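Notes follow once the structure below has been shown.
Only one protein chain is missing from this complex, and each of the others stays in its spot.
Per-chain numbering from 1; labels A, B and C assigned in written order.
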Amino acid sequence: MALKKLSKEKVGEALAELSKFRLIAPAKSDDVVVFKQISDPAEAYLEYGNSTVPPKKFAFPQTETLFRFVTGSPDLTAKNVEEEGTTVIFGLRPCDARAMAIVDKLFSWDFDDPYYLKRRELTTLVGMACVEPPSVNCFCTSLGGSPFGTEGLDLLLTDMGDYYLVEALTDKGEKLEETLSSQLEDAPADDEKKAKDMAAASEGKIRRSINTEGIPEKLPDLWENGLWKKVSAACLGCGICTFLCPTCHCFDIQDEVEESGEGRRCRMWDSCMFEEYTVHASGHNPRPTRKERTRNRINHKYSYYPAHFDVIACVGCGRCINLCPVNIDILEILDQVVDA
Amino acid sequence: MVDVNKLREKAREVISREDVRELIGYRPGTYGFRARPAFVMGPDDTGELIFTPACVNNLASYIVLEEKLPVKRGEEPDLRKVAVMVKGCDSRALVQQMEEKAYDRDRILVLGIPCRGVVDMAKVQAKYPDVLEMGEIALEGDKFVLSFNGTKEEVPREELVADKCLRCRYPTPLVYDELLDEEVERFADDDFADVAELEKRAADDKWAYWEEKFSRCIRCYSCRNVCPMCYCEDCVLDRLQPQWMRRSVDISENTAYHISRAYHLAGRCIQCGECQRVCPVDIPLMELNRKFYKDVEDLYDYEPGTNVENPPLLSTFKVEDKEDFIM
Amino acid sequence: MAENKDFEPNIVAFLCNWCSYAGADLAGTSRITYPSNVRVIRVMCSGRVNPLFVMNALQQGADGVLISGCHPGDCHYMHGNYYARRRFNLMRNFLEYLGVEPERVRMSWVSASEGAKWKEVIEEVSEGIKKVGPMDQFKRRQLNW
Partner (left out) sequence: MKNPYIPYQVNIIDAWYEAPGDRCIKTFKVTFADEKVWDTWSHKPGNCAMVGIPGVGESMFCISSSPTEKGYLRFSIMKAGKNTSALHELEAGDSFFIRGPLGNNFPLDEWKGKNIVTIGGGIGQAPLRPVIQWIRDNRADYGELELIYGARTSQDHCFKTEFEEIGSSDDCECHLSIDVEEEEWPHFVGFVPSLLMEVAPKPDNAIAVTCGPPVMINFVLQNLEKLGFTPDQVYTTLENRMKCGIGKCGRCNVGHLYVCKDGPVFSYAQLKEIPEAFA
């Protein structure tokens, strides 16, 4: 497939064209960049590092209705995700797209999750390569990703200065290129090589790393190791590291009923770092302290997930390091695991 | 400036005491200019301890965050003291906790650190986004001196200092067993101009402002968990019977959350600013807390966390309390 | 907010058992007519009213909330109304700060013998809320899909 280019002057026009779909793009409010549905191309903020909240919420919403009911009535009406329509997530980072590809495995594991999978089917991911690593704590290259990675993406954009280089990666991506045919032009012939060089340069600028080899196998042996108590000592038990993680996918299910009897069963993000996450109705909690919860978080990502799906559930986006209020650093923990 | 050697020496002395179980202080973080809480369990762990303007965390939170597992049969509960390093603002959390009888004074050993201000780490991060190797920050006069990668840079204090420090009323801890440096005289005051400015706006304007902020909230509850005054064993947010706040994330529940969080701190918030510091989506939580702080001061002439003998604001009253709003 | 002539507000009133509830009851038995758009919830004391109640009422569709108790000094439990007074003075100011009009959260002292005052109070509350219109700030929206 020949490479295309999208001149920066035409980005607005392209976004306007795409707003016939449910268009999701990074937007800035105060100093926080979050993905949101935009109707005006001017809202899109494409010169960003990475978003604070990952775009996972458009595949796996923070709160999502499973079905509606009226109390006392036997009729349950499942949510029809189809109604949300075709969605384009524009400008997400390769790590976040790769995270979606990783989480896809869980949601189709033995039982298909109809809500998630339908939404993924309806969604086209337009990635934005990281010409510069967005943060000092990026470590995607340690986990098989890359600032120019394409896994999970349908289309990849690369900022070439005056224009974006556009590479279609899947059928969905090609379809989207067709939609944008009047905004896209042919890319210069040497851009492919240029982009390759840029990718190598960007990879070279990733400064943090971990050798993950052997970690999944080693973690279960460290169950009683003293390191867990140490690394979790400062933990506040908040949900930052999990809610902002692009691969964290745990959820709670709760019922909400209005005075009228109309209600819904919905699911919402939950965090294994919360105390009530595992507490039994009897009051017994199999993970009674932050030590057990931290150990579970690391094990889930680096041992349990690979045991089932052959891939570590971490993409090295660095959010949990950047935003932890007490500077708990997953790479430091993993270093200790390696050294233990 | 706290002399780091003196600090470590003192810490060593304290943790060696038989009646002290643990010492909570600061140590360098894992990258850039970060510092983080340190949990010292024995004299050998004291070598990493520091105090610099990067030590932003309020360690008083850990006193009430401690997880108490049931004592095993045949074992005695460990009743030794916890030693904790506190800045002026942080010390007020201890005062307020004790005012509320959260624990007895002799449960803690307070190492007070007079403080001229800490940095706002977000501002430091924005100014030096590329610094990965450990850097150091010191406050020299009215400048922060940042050393990193073999270079030194001076930055005016106002540029990087945390907002709360510009209005600090209590730079020297109000409670301590030992003071690790010389007392610092009050160098600033608080006129609540920010709150007054927002108060003046029209109702629609105010709501538009807060609606945008609250709609960003992802309910990670970091603001609750970091707060030294949020220590209920059974938080109303987690209760299912009755469930006052739904867990779904939308403007109604988010607003309800922020109202109850702020209200629970009415007359209790000691302005350490931790909630706002930790918020990943930059909700100006202190603007909520400060509204209560201002009203409590204006209406009841009460300042939380300043006197252990004070009765908690909302569990007391005066017959002559204002009631011009009552029909 | 534009005044809507047809708008009839939903008002939730938390009335203390000993004074205000009896006062409202007296208004009824004395055939004093007062606005009917108030839903009364009897509590043992105005000091029982948790600010969460107010917030929850506003979330669930109340356009305004009234808390009413005994006059200072008359509390059946000695001091309950004094605590409530502190609590709701702060609550009211805070909600105003968020952009919720102060007309929506009111407090009154109505004794068991003040049937006529109850009428005045509820009329004033109702008029005040009519002026500011329906509560549309943080009411629970239609169930979101």
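We take it that a contact is a pair of C-beta atoms (placed from the backbone, for glycine too) under 8 Å apart; a residue touches a chain by one contact, two chains touch by 3 or more.
Computed from a predicted structure; not experimentally measured.
Across A:32, A:227, A:250 or A:311, the residue that sits in touch with the chain not pictured is A:250. Of the listed positions A:32, A:279 or A:311, the one in contact with the omitted chain in the full complex is A:279. For the options A:83, A:110 or A:162, the residue in contact with the chain missing from this view is A:110.
Those residues of chain A that touch the chain absent from the view are 66-67, 69, 71, 74, 76, 78, 106-107, 109-115, 220, 223-224, 249-255, 257, 261, 263, 265, 267, 270, 272, 277-282, 284, 286-287, 292, 296, 299-300, 303-304, 307-308.
We adopt the following convention: only the chains that are shown with their structure count from here on.
Legend note: the chain whose CA centroid lies nearest the centroid of all displayed protein CA atoms is B. Between chain A and chain C the centroid-to-centroid distance comes to 46 Å (mean Cα coordinates, whole Å). Note on chain placement: the centre of chain B and the centre of chain C lie 36 Å apart, centres being C-alpha means.
Of all residues in chain A, those touching 2 or more other chains are 63, 256, listed in ascending order.
Looking at chain C, one finds that residues 140, 144 touch two or more other chains.
Partner chain B is touched in their complex by these residues of chain A: 29-32, 34, 52-53, 62-63, 135-137, 207-208, 230, 233-234, 236-240, 243-244, 252, 254, 256, 266, 268-269, 271, 274-276, 288-290, 321, 323, 325-329, 331-332. Interface residues of chain C, counted against chain B in their complex, comprise 1, 51-52, 55-56, 59, 72-73, 79, 82-83, 85-87, 89-102, 106-109, 121, 124-125, 137-141, 144. Here chain B touches chain A in the complex through residues 29-32, 34-37, 39, 57, 61-62, 65, 67, 69, 122, 126, 129-132, 212, 216, 218-222, 224-226, 238, 246-250, 274, 277-278, 280-282, going by the rule given at the top.
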